Structure formats: structure tokens, C-alpha cells
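One protein chain omitted, others in place.
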Amino acid sequence: MSAQKRRPEEDGRDFADAMWSVPSYLLAGMAFYGGLGWLLDRWLGLSALFPIGVVLGVVLSGYLVYRKFGR
Amino acid sequence: MSALTLLAPPSDQFGAPTPEELFNLPPIIPGVDWFTKPVLLAMLSVILVVGFLWAAFANPKVVPRGVQNVAEYGYMFVRDQVARPFLGKDADRWMGLLVTLFFTVLLWNIMGVIPVLQFPVASHIAFPAVLAGSIYVLKVYLGIKHQGAVGYFKNMMFPPGLPKFIYVLLAPIEFLSNLIIAPFTHAVRLFANMFAGHMLLAFFSMVGFWFLFEKLTPVGAGVGVVGVVMTIILTGFELFIQFLQAFLFAMLAAMYIGGSLHPEH
Partner (left out) sequence: MSVLAEVSGNVTAIGYGLAAIGPGIGVGIIFGQGVQAIARQPEAYGLIRQNMLLGFVLTEALALIGLVAPFIFSAL
């Protein structure tokens, strides 16, 4: 990380970045992997891949937020 | 008595105001289809914002007096809370855009509780969508200009510090989130808050009016009083929400612009 000057402003900005990107990443993950699961369902004729895709999306986005903002 | 309300339901039952009659307003000059009340209010707010800021800052004096004093409070608020945390040293270059955004959205929202006007302009999806769309175009343009086309997407999709094999799974999430969901939530946050607030105020006003003026019954009067009290409380709450949403809109605009100018350190 670069030199942290003006610590409170940087903190405030990092926190605001994290806060607003959490729901956005969650939604994006759910939409993308849920959509993938839904397309695979239509192709293969199953019906269970869509929820699996949604949950997978949630897990992956949660991991992304953790790695990006939690270190 | 029913001339006092434009939305009086024709029957004997209490009818809540529907979104159709609240938001689908007829044109003011018959024949000019696009000139409805929201358009008139938007034009009025443009004139007011430009006039206010011009009167304040046309001949600035070192010791501010009058309108300039008031406008300087607003300017310093935007600069310290919205611009400086996200834009750092470049804040002064973007103050024009951010001050205009903040005051325009604030005036749009406040029109929802001013008597006679009483329509929050942002509750038609077109108005926040245009603003959010233009900030989105600005964000992508600045990102590509400052980081190069390849560099912009690379910095956005592959943040440093993750194990390599995860990148393939996470890059689509980052891409989708930054380029598609961000402008969408930017506009819809403002729209949904103003829409819901307007519906709530209309509903409780209708309750108060119906039970106290249209059909006054002993039991119903209590409900009517509750409706009036709730309208007053909700108007105060709505003022707070309107200010907060204007602040959030400007803050997110500054965040997106700042994210394009200085990518993750």
C-alpha cells in the first residue's frame, strides 16, 4: 500500500467504497452465475442448476469482497 | 367538497391513490403532449439553480454577504464531504459538476414537499436515469483516457493480490458489477426513494382527507387524525431522506469519477 497520508479521509473513502460495492458485487455474482446456471438448465433440461448457480455466485462474491476489502 | 381533491374516488369506499393517477400527469397546455408538470418543474429547477448560483458567485467578495454566504456553506459542504474524500487533490477541478449535481437533485427532491408544486421530479425514472447515464459515460471515458483502454479493464477486473486461478471466476463479477450494476443502482436508488416517499405521503394525506372531510364519522375521525399526524411526521422524515439522497447521489458520482482517475492504489 502507498503511504497513507491524511488517514481519516482515506479510511472514510475506503469504507464508503467497500460499503457501496458489497451489494453490487453480491448482485453481480448472483446474476452472472445464476444466469449461467439458468442457461445450462435450458441446454441440459435440468432444473436444479439455477439455484446452485445463484448460491455459487453469492459465495464467490463474498470471497471477492473478503479478499479485496478485508486485508 | 370533492373539488378540493383531484383524486376523489367516485364510490363510497376509501380508495388509496394508485400510481397511475399519482404519476401519470396530463399535459398542461393541451396539445403539447410532452409539457407535463414534471417537465415544468424540472425547467423551473434549472432556472432556480442557475439563478441562485449566479447571484451568489457573479461578483464574489472576500467577505461574503447575503446570498454568497449561504451558497458558500453549500459549496463547502460539497467540497469537504463529497469531493475531497474521493477526489483528493483534483477536487477543485470537479467542483462545478458536483455542486450542480447536488443542488439540482436537492431542489428536485424538495419540490416533493413544497405546497402547490408537490411532485418530486426524480420520481419519474427518466430524470435520474439521464443523470446517472451521463456520469457513467464520464466515468468510462475518464478511465480509458487516464489508464488506457486495456489498462482500465485490466485494473478493474484483476485487482492485485488474489491467487491467479480465482481471477477467471471473479473477473466477470467485477466487470458486471462496475459496468452494469453501478449506473443502474445509481439511478434506481434515487428513483425508488422518491417514488416510495411520494406514494407514502399521498396515501396518508388521502387517509386524513377522506376520513375527516369527505366522510366524517365518529369512528372514522380517529383514523383521520392518525392520517394527518402520520402525514406531518412523514413529511419531516421525507425532508431528511430527500437531503440524504441528494448527498448520496453526488457522493456516488464523486466516487465513480475518483475511481476512474485514481485506480486502486
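Worth a mention:
Order of writing sets the labels: A and B. Residues in every chain begin at 1.
Note that in this section contacts are C-beta pairs under 8 Å (C-beta built on N, C-alpha and C of every residue); 3 or more make two chains touch, one makes a residue touch a chain.
Not measured: the values here are computed from a predicted model.
Within the entire complex, contacts from the absent chain reach the displayed chains A. The chain not shown here touches chain A at positions 11, 14-15, 18-19, 22-23, 26-27, 30, 34, 38, 41, 47-48, 50-51, 54-55, 58, 61-62, 65-66, 69-71.
Simple rule for what comes next: only the chains that are shown with their structure count from here on.
For the pair chain A and chain B, the distance between C-alpha centroids works out to 26 Å. Listed in rising order, the residues of chain B touching chain A in the complex are 84-86, 159, 161-162, 166, 169-170, 172-174, 176-178, 180-182, 185, 251-252, 255, 258-259, 265. Interface residues of chain A facing chain B in the complex, by the touch rule stated above, are 1-2, 9, 12-13, 16-17, 20-21, 23-25, 27-29, 31-32, 57, 60-61, 63-64, 67-68, 71.
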